[in-house]
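Please read through the structure below; I'll follow up with questions.
The complex appears here without one of its protein chains, the remainder shown in place.
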Amino acid sequence: MITYIMCFILFLVGFYGVITRRNLVKIAVSLSIMEISTFLFFALIGYVDGGAAPIVDPADPVKTYVDPLPQAMVLTAIVIGLATTSMMMAIIIRLYRKYGTFDIREIKNLKG
Amino acid sequence: MNPLLPLFVITPLVAAFLIMIIGRFVSGFNKVFTSLILLFLACISFYFLFTTGENIYVYKVGGWESVNNIPIGIYMVMDGFTAIVVCIINLIGFLSAFYSISYIKRYTAENYFYALFCLMIAGMNGVVISGDLFNIFVFLEISVISAYALVAFGVEKNELEASFKYQVLGCLASFLILFGIGLIYWKAKTLNIADIKTAFSNGYDKTYYLFVQILILSGFGLKAAIIPFHAWLPDAHSSAPSPISAMLSGVLIKAVGIYVIIRLFFNMFVVSESFSVLITTLGTLSMVIGVFLAIGQWDIKRLLAYHSISQMGYVVLSVGIGMILIARGTRPEVATLAIAGGLFHLINHAAFKGLLFLNACAIEYTIGTRNLKEMGGLAKYMPATSATSFVASMSISGIPPFNGFFSKLIIIVAAVMGRFYFLAALAVIVSIITLASFLKFQRYAFYDKPDFKRGKIKEVPFPMIFSMIVLSVICLILSLLVIPGVREAILTPAVNILTDPLKYATTIIGQ
Amino acid sequence: MKGMTIIVKKTTQLIAGMIFMYGIYVIIHGHLTPGGGFAGGVIVAGSLILVTLAYGGNFLNLIKEEAGTTIVESLATMMVIMIATAGFIFGTHVFFNNFLPKGIVGQLISAGVLPLYNIFIGTEVAASIFIIFLSLIIFKEESPQ
Partner (left out) sequence: MELAISIITGLMIIGALYAIHAKDLLSSVIACGIVGYSLVICFLLLKAPDLAIVQIVVDTITLIIMVAVVLDSSREEKYSRLDTWGYVSAATGVLLIGILLWVFINSIQTLDVLGKSTLRMAGSYIEGAAQRTGSANLVTGVVFDFRGYDTMGEAVVLVTAVLGVLTILRLKGKK
């Protein structure tokens, strides 16, 4: 049980970072931390004690395997995370070039 | 297993890629091709609307039959409720694409605009017809990422800042949803919505259930801009190019937000009373606060964006009342009436909110400003826009002949019959304030003194007028849905899917 | 963008080719060993990025057409959808059906459609990530400081 709780604490650390940080890069960093903890959570769910990695070698087929479904989901979610992070970074560099700062509050008062 | 179902996702995807490849050589290609594809999709969705009725079409992607009736592949499901939302997506999508033929000349890189538009439509269609939880998440990401890019399409300062805020909150919502899917998989060990319902209905732990529902509600509630999570909506909708804000406000928050909440909380989770009370309070809060925020606005698109929040509050309120009554098991006919009113208002809001945003865009296209103080007396110069805007304003504030009145009437009647008098009174007050704020919009924009120094104002080009007139005609036709004959064909199948808890699960597992 | 020192250039000459070949290996053996279309595609993109970072080059003449992404990436994704719809036509008339013969488990040509998916998804992922990186570099050079 302790591993799941630690993983959720990591999720909350990222969540805290998104809420309280004002620097754009720090928000992107805490979002990717939340992402990392979600992938760890999926991998923890699929683990089976004594299960082997899900590669079938025809020599000795009979073995208990780890659950492949959460791994398939994480495989897709990792590349989705890469897509959202690269979009986020494109916007951040664009905002930095326009406003000259990474701080949200300054961007808000300059925007007005 | 009819083969038409995958067309909803394949055709926009193939269209997007063809636009990216061919649009570079043939200049006018992307505009015409997108409109044709979306018209074709609108026809298919109308075909589905009139033929599904009570039955549920299940399409097993990849041909994987269920193994001792546990579904293993991904299922595409088309039932009454899905048919309605698919019609909204493709029809408003076609009209916005047709509308932006002349509007998009102001922006560079039209190819990107049309490719992203087709991808957004493909994402929304994918979310609506999929019956698999993780599949909903993947297609949700497609539509939301293309929405981020389209909001930041004219790369000005405030558009970038609005798109950044939208991205941060959207990404946060996606990780909450992913964590919720992880928790659901942990307990139910399957991803098919119907299968999860059977896994959940034979026993669950209360705090686990509460935690999963909080995660899923806050994730999708953030996509639907319900009140505690609405911070991104006004900026994103007011700084996006107008056909896109018509799509965002009219369709995206419904197809990706409200539809998924209703589908999951009726057909996947066991309806629990404490949670339906929470949903109803969120609905009333967003209804009331949305309208009070909207009164002080002078920028047309921000005013319309805040009104979207309050109108969505109506839908969530009436669906919440239906959920409470189902959870209590008392007065089932009032529950069906409340849900029917909610769905009816969902359809109406798509029509008149899309039209209002297109009108705001026509005004901005000719005068170049969105501030109500700097306008006046446009009725003489722009007869078509002012007429359609009058139709839309009257229907959003619920004036009898138009569709808004009938759906709000059904909601208020259902609230009164279900003995939620306070909610019914609130609904009436909010409707009156909406009427006041739209009269202000009409007066300042169209009927005030014409003080123009900027030379002759001419009417907007044909594609814009065509879309606006078609939408205003739809606003009038939709009010026919109140007549029992028409309502039986379209609304009641959708309501039966939601009210009867086990119908969705048993038919899908059975097929 | 100016390249890096001579040491980095020399090491890149040595290892960039190997990384590229390793990426191709991971793509093709996707259905036998761990990794697959996604991992292999990203490794191939990594080797291309390594070469551009080490040697730099005058990217400004790379006109970033406004018309659309490079054809390679769009064609690759089109091919994925074509395979899926091919299952639609040849297989039991079902979308995404694995219609080619399955062969013997563990051999290179064995998993029906899967190697084709791996190859096209791999090229598509490699092209996409390389475009993202290139557009960032070109933007940093073009836009004023």
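General remarks:
Here the chain labels run A, B and C in written order, and each chain numbers its own residues starting at 1.
As a convention for this text, a contact is a pair of C-beta atoms (placed from the backbone, for glycine too) under 8 Å apart; a residue touches a chain by one contact, two chains touch by 3 or more.
Please read these numbers as outputs of a predicted model, since none were measured by experiment.
In the full complex, the chain left out of view touches A, B, C. Screening B:Leu7, B:Ile44 or B:Ala109 against the full complex identifies B:Ala109 as the residue touching the chain left out. Residue B:Ala149 is the one among B:Val58, B:Val77 or B:Ala149 that touches the chain missing from this view. Touch with the hidden chain on the side of subunit C covers residues 26, 30-39, 42-43, 45-46, 49, 64, 66, 69, 73-74, 77, 80-81, 84, 95-96, 98, 102-103, 105-106, 110-114, 117-118, 121, 124-125, 128-129, 131-133, 135-140, 142-143. Subunit B residues in contact with the hidden partner, per the touch definition given at the top, are 13, 16-17, 20, 61-62, 64, 67, 70-74, 105-109, 112-113, 115-116, 119, 122-123, 126, 134-135, 138-139, 141-142, 145-146, 148-150, 152-156, 159-160, 163, 183, 186-192, 195, 199, 205, 207-208, 210-212, 214.
For subunit A, the list of residues touching the undisplayed chain reads 1-10, 12-17, 19-21, 23, 25-26, 28-30, 32-33, 36-37, 39-40, 43-49, 51-58, 61, 65-69, 71-72, 74-76, 78-87, 89-94, 96, 101-103.
As a working rule, only the chains that are shown with their structure count from here on.
Inter-chain spacing, taken between the CA centroids of subunit B and subunit C, is 36 Å. Note: centroid distance subunit A to subunit B, computed from Cα atoms, is 28 Å.
One finds 22 Å separating the Cα centroids of subunit A and subunit C. In subunit A, 94 are the positions where the chain touches two or more neighbouring chains simultaneously.
In subunit C, no residue touches at least two other chains.
Note for the complex: subunit A touches subunit B at residues 11, 14-15, 18, 24, 27, 31, 34-35, 38, 41-42, 45, 69-70, 73, 76-77, 80, 83-84, 87-88, 91-92, 94-95, 98-99, 107-108, 110-111.
If you check the complex, the residues on subunit B that touch subunit A are 134, 138, 141, 145, 148-149, 152, 155, 157-158, 160-161, 163-164, 167-168, 171-172, 174-175, 178-179, 181-182, 185-186, 191.
Of all residues in subunit A, those touching subunit C in their complex are 53, 55-58, 75, 78-79, 82, 86, 89-90, 93-94, 97.
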